[in-house]
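Here the complex is missing a single protein chain, while all its other protein chains stay put.
Chain IDs A, B and C follow the sequence of writing; residue 1 opens each chain.
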């Protein structure tokens, strides 16, 4: 059932974020305010509670519930940004879910993040992981790739995108305050976005 | 000239206190508020300035000037206590200065300290160095000892008295707040009193 | 980490309980701190908020002549839209509500979402961005809001208390921000309860120049120097951005762990600097007002006053963190 798959995505993402909570917070300490791991962990814990408390009926509903919960519970920059990603995906996702449909919804979500954050690729934000992932998905769809291959490529693209933030000077978010001193550090939001994509590849791949 | 001798006493005491300033402050840190070395150093520096600025005419005047300056410049507990010691000595000291006369004046000074501080031997204060020194002086006078011998014995008695404060539980001064935790530390005021006596033995002994 | 807390998770909640217990003039409900005597019909409501850890900002500035409500987020994490929506509705006396928002992505996004979602209340917003340590540019997040937030809250609050309409209150808020600049220097890092260790490592011999109020590292590290030199660095940065002229409101603000005595030492240098530029400190504030947990260090905020703003600054205020005139 597609609904369970999406629930599993958030369960796995929560597991990965929790396991990497201190790393995410450390990344945020270096160029931000040392709360990204805590923020996401708190938010995802609430998401799982919400999903368990009033189980949604569709994959799309899982996404909107998760997005709304993140907006309502996280705060900070990442709360509204991740919240908008999933809410927009939920709105755009059609049933039954196909790989192409998912890729389209994901792209809409990423565009929502870019709009809200006024960030473009290379600003050293979560967009630097999300946008390449979306692009990889779209290419995989075009090439008629298997779901597992497509999601694997998306996860890899996100991971590479996150690492690619290291040499960048931040132009958005808290890291931008550091100017040149932001160079040489991975963006925490890009790193957590890579975890989301890895979680998806692992449950649906 | 006796006046020069008393000036030399304060010069030597200043030298010794300055050399041991950090040790005195460390002793005060352990059972007090970490300022005894600084307090005395500041006060004695002012005493030397005062003595140089308006040179007193007699040994007695050196003592009263020093005492008044310590009262006016040090503050804390040790300012009034050392100040009273030297002021009272200055009042009591007769010209020409004899060893017996000095011993008598010193005893009066020590009594002034005890009165002002309401401290008795064994309370773990400067009295624990001053009173034994006074007693040693008196005994030496009784025995007709040489000046150098008498002052040497006084210095030793002060030094031993100071070390004897280590096992005591303080009943006066800041160290009394520590109750049993004051045990095992040398009293900073007793330690500085021993320096005063050592200085005297070194310039007049 | 050594902190007077029960647990990292409960610290914001516990502190709010303490505030509620200490100040009968406040009401705390669902993570919003309100004036107990509000809302007042016809009065513009002032709502601010942001991450916790900056106390007394913002909750300590709720009261007569200043804020009507504050929305405290988790430590260094902006509040969520729900809090802001509740606060906005709760303080509306029919004359609309001003959101005073420090310019951080998180604060801006959450306040924007709340402003969109709240219904039946006219909402205006002001963005505080006074920190000259941050390069301002079209392509970045822009300057941070720090010390000037207190000035904006105080002066806009005074005008609102007089019954001025929303547009005027918002305009004065923007004007105060426009006329204010800040610069901060840290001697030590802060430690967030959740992270449990210092956000940055700073050697005994160095200071961070141009720090914000979230333990963000600054723009540069320089050797520890006497207060006079550090004050000069801060003042040069301010003066270089907005020349010091005329009557000034000057705040020397502690970052939370710096004792008042040291702030006065800095203030003496700042006052001398201002005098040297031919300007006048006509109003001042020295203390821990916009803090960063237990960080040691200071920030200076300067606002170029005119008579109208001076009057608003002097107007009575009665909050836990700032009080005079009543």
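In this text, a residue touches a chain if its C-beta (ideal position, glycine included) is under 8 Å from a C-beta of that chain, and two chains touch if they have at least 3 such contacts.
Since the structure is predicted, the reported quantities are computational estimates derived from the model, not experimental observations.
**Q** May I ask you to name the displayed chains that the omitted chain touches in the full complex?
**A** Even though it is not drawn, that chain still touches B, C.
**Q** Out of C:34, C:267 or C:313, which touches the unshown chain?
**A** Reading the full complex, the residue touching the unseen chain is C:267.
**Q** Who touches the missing chain here, C:126, C:148, C:172 or C:187?
**A** Only one listed residue reaches the unshown chain, and that is C:187.
**Q** Tell me which residue among B:117, B:132, B:161 or B:188 touches the hidden chain in the full complex.
**A** Among B:117, B:132, B:161 or B:188, only B:117 touches the chain that is not shown.
**Q** Of B:17, B:74 or B:110, which one is in contact with the hidden chain?
**A** B:74
**Q** If the missing chain were put back, which residues of chain C would it touch?
**A** Residues of chain C in contact with the hidden chain: 1-7, 11, 14-19, 21-22, 52-53, 55-56, 60, 187-188, 204, 207, 224, 226-228, 230, 256-268, 271-272, 281, 284, 286, 288, 291, 293-294, 296-298, 318, 320, 323-326.
**Q** Contact with the hidden chain only, please: which chain B residues?
**A** Touching the chain left out of view, chain B contributes residues 25, 29-35, 38-39, 42, 71-81, 116-117, 171-174, 176-179, 181.
Just so we're on the same page, only the chains that are shown with their structure count from here on.
**Q** Does the chain-touch network form a line, ring, star, complete graph or other?
**A** Contact pattern: none of line, ring, star or complete.
**Q** Relative to the centroid of every protein C-alpha atom displayed, which chain's own C-alpha centroid is closest?
**A** That would be chain C.
**Q** What whole-number Å value describes the gap between the mean CA coordinates of chain A and chain C?
**A** Each chain's C-alpha centroid was found; their separation is 32 Å.
**Q** Residues of chain A touching 2+ other chains?
**A** none
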